[in-house]
Each structure stands twice: as structure tokens, then as C-alpha cells.
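So that we are looking at the same thing, I have put the structure below in C-alpha cells.
All protein chains but one are shown at their positions in the complex.
Coming up: chain A.
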Amino acid sequence: MDVLTLLADGFATSLSPLNLMIVILGVTAGLFIGAMPGLGSVNGVAIVLPLTFIVPPTSAIILLAAIYYGAMYGGAVSSILLGIPGASTAVATTFDGRPMAQQGKAGLALIAAAVASFVGGTISVVLFTLFAAPLADVALAFGPAEEFALVLLAFTTFVGLGGDDVLKTIVMICLGLVLSTVGLDLISGQPRLIFGDLPGFYSGISFLVLAIGAYGVGEVLYTIETSKSAPQVTPARITFGELRAGFRAMNRLWKTMSFGSFLGFFVGMLPAAGATPASLMAYGIARQTSRNPESFGKGNIEGVAAPETANNAASTGSLLPMLTLGIPGSPTTALLLGGMVMWGLMPGPMLFIEQPEFVWGLISSLYTANFAAVAINIALIPLFVWALRMPFTVLCALVLVLCIVGGYAPSQKMHDVWLIAGFGVAGYLLRKADYPLAPLVLALVLGPLMEKSFRQTLIAEQGNVLAFFERPLSASFLAIAALFFVLPAVKYLRKSTRQSMAPAE
């Protein structure tokens, strides 16, 4: 089969000594970053992104993907041990993982998380292998009109599916889009929004600067405020017997795990949905279909396995639209996308034709990364507990230094470092006031594409707005987008009618 030949070539790339070393290094680094409270794959990828210039692009994206994978595994570790989700994707893991740890079953919960992540990751990589190329073919039919409709769809999924406040989500999307227009106008080349003619703004605002500011500095400030005292660490101990008991327990969870994998993969594939909603959905469905739903939230191993399979499957799934369409499904893939652009690799349908070595190298390295991650994760469980005892005051100081240097390195302008500090404080305040940050970062990444595709279409069609509705693909995307936009209003109305019908207490 064609796919198998390509995959075999891919393995030849990913199993080269350099790339294999990079996978192991990346997974290990990712595990630690993911396991640090407050730091997730976004932070890991954002901090390391400027450091990837030393290796060839294929190896660089493999490093980032390995960190991504490792962080997805690691996110569960602090969720279980500390009750602090290492990343937003691991929030659902705390619901049952924390009670298990409190009952002294931390080892079992950690094994469950690792095995579930492995199953989720493997099933979704197989799905990825089979569907990446066909989807890329579909993507070839994409013109600017479809691109615009799809980007719009990505933003409306945030509004319709996200649990956040709708008005605040829209504010963040608009802010990100407006910030993305800073610099030179794409069509006329005139400068716009350069804030009193500051030269630094002529080149626009890099998504990296916003991401390091909001997720790095902002997160540290948030952690300083919320972690007044060091969190209580539950000592985890792993014996061989416990390991065997863990695997035996996982054997009974095949149904939950395979369902979580498929669900996660398909939700992850949706632009902007990503791993966090996928893990929450998998948890909710596992609870609803369980024979004893009341045991959930009190330390049910199924409640750890379901979200962990889904978030790993989703992280693979979200790579698919990123590679084939250039549309990131999550903030982390948005960063990966930015990285690819920085190395001169243009994501999109042509990538599969022009850079088969890169694409299949990446896909095969996902298999390798998965094996590496589960092995390293289980081996390192005792060490995690030790690392998590690092006081916040040490961790935060080092993260801040990395943010400053990491923000300066790509452009070598102090201007960007000041922006990072500014975005850090702004991101901290916005997060405190419950404004979601992910739409902001995504909007900054997708903004230029959105404006360009919108204006390109209109120039090609002599200003005919109806062009967006005349093409079948773009029309159906717009229809789904409209549906997502209406969804919160419908939900709200239904809730308020139900409330008014309910008897007064």
C-alpha cells in the first residue's frame, strides 16, 4: 500500500540517530514541563521554539511534536499528585485522579494515565496515518473563499463549543485579530496601527511574543498570587506488583479507552476545538454511560482513563488540520504552525506533495514519540514527585529568565521583550477577569490569513460578497459557523425557559 511505503520512508527519517535522540530528549523535557503546575505543552513549545534553529526543520518539528506529546503525558502527573492541572487539557484528570491519590492509589492513577495516554495516542496516530493524505486531497480544492470560511468556522467553534463567556470570547478574538493587523497593510503596504510611529511595530506583533507574555509571564504572576503556600505533595510509590495490578485494571477499560480515542481524534481535528474540550467530553460521556455514575469524582479509575485517552488522541488529531489545511486546532498547534512558517515550511495541501519527507517523518516520529513517552513516563514517576517539590519561587524565577531571553532571541529587539512584559501583565489581568486567552493567541496567528483570504476573494470577484456563498464548500462552512454562533443563544434561551418553568424554591 502506498501509505505503508511512505510510512516506511518516514521511519527511516525518524529513526535516524539524531531524530531518535531528539524524540527522547523532547519527550523527557515535555514530560517535565507538562508536569510543572501551570506549565503545559503551550509553554513548553513556546519556550523551546526559538531554540530550534540549530537543527534541520524536520528535526525541529519532531522536537516540538515530541515536547507536545511529552507534555500531554506529563499534564496528568501534577493533576493527580497535586490536584493542580499541569495544563488545561488535564483539568478533567483531576476530577478522579486527585481522589485516587488521596486514597493512596497515586501509583495506580499515574499508571492509568500513562497507559490511557498511550492507547489514545496510538489509535489516533493510526487514524492519522490513514486519513492525512485523503484530507490533504480535499484540502487541495481550497481557495481563498474556503480559507476565509474555515477560519471563521474556527473562531465560531470557540464561541459555540467553548465553556467560556460568549461576550468575553468575542472580545478576545477581536483583540487578537486587531493586533494581527499591526504593521504594514497586506495589500497597499501602508503602515497602520503603529502606535505613535514606534519602529518596532512596523514588523507587526509576533504570536511568539504574545504567547510567551500571556502564557509565560502571565502564568507566573497568576501562580504567585494563587499559590501562597507550597502545595501538599502526596508521596507516590511504585512497586512491581502495583504496576501489574495497574495493567490488569486497564484491561477492563478497553471500551472507555477506544471510545475516548475516536472521540478525541475527531474533536481534535475540528479547528479550534482541541484537547481540552475533548477530554471534558470524554469524561462526561464515560460518566453518563457508566453503570455506577455516582462513583465518578470519588476516585474511579475510568474517570482518569477517559480524559487521558481523549486528550492525547486530540493532540494528534489537531495536528491533522494544522498540516493539511494550515489551520491549528489548539494554541499549541498554533505555535507549531508558527514554527513551521519560521523555518520556511508552508503548511497546507502542497506540503504533502512538496515535502513528503517532512510529513511522513513527522507522522512516524509520532509513533516513536508515543512509545518513548509511555516508557519514560512510567520510569520517571518517582522522579516527578521529587521535581514537583521544587519551590514555586525557584521555578518562577527560572521561567521568567527563560521568557526574557526566549523572547529576545528570535528578533533580537528589546522592543519585543517590553511587549512580553506588557502582554504578561495584561494576560494576567484578563485571566483574572475570566477572559479566555486561547482565542486571543489563535486570532493573532490566524488574523493575517483571515484578512488576506477575505480581501483576495473580494478582489478576484470584483467585490462580490456573495462569492462566499456561491461555492459549496465555503457555503457549508459558513452555515456551520452560523450554527455555532447561534448555539449559545439557543442554549441560553432553553435554560431560561426551563428555569422559569421550574417551581420557585
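Operating definition for what follows: a residue touches a chain if its C-beta (ideal position, glycine included) is under 8 Å from a C-beta of that chain, and two chains touch if they have at least 3 such contacts; residues count from 1.
Everything below uses one rule, namely that contacts and distances are computed from a predicted model.
Between the listed names "Nucleotidyltransferase family protein", "Tripartite tricarboxylate transporter TctB family protein", "Hydrogenase expression/formation protein HypE" or "Acyl-CoA dehydrogenase family protein", the UniProt record for the complex's undisplayed chain reads "Tripartite tricarboxylate transporter TctB family protein". Only one of the listed residues, A:Met250, A:Leu430 or A:Val445, touches the absent chain: A:Leu430.
For the chain missing from the display, the contacting residue among A:Ala12, A:Ile187 or A:Met350 is A:Ile187, taking the whole complex into account. Within the set A:Ala245, A:Ala421 or A:Leu449, the residue that contacts the chain not displayed is A:Ala421.
Although one chain is not drawn, the whole complex shows that of A:Pro56, A:Pro293, A:Pro391 or A:Pro472 it is A:Pro391 that touches it.
Considering the complete assembly, chain A touches the hidden chain via residues 51, 53-54, 165, 167-168, 170-171, 174-175, 177-178, 181, 185-188, 190, 192-193, 195, 217, 220-221, 224-226, 228, 391, 393-394, 396-398, 400-401, 404-405, 408-409, 412, 414, 417-418, 421, 424-425, 428-430, 432-435, 451, 454-455, 457-464.
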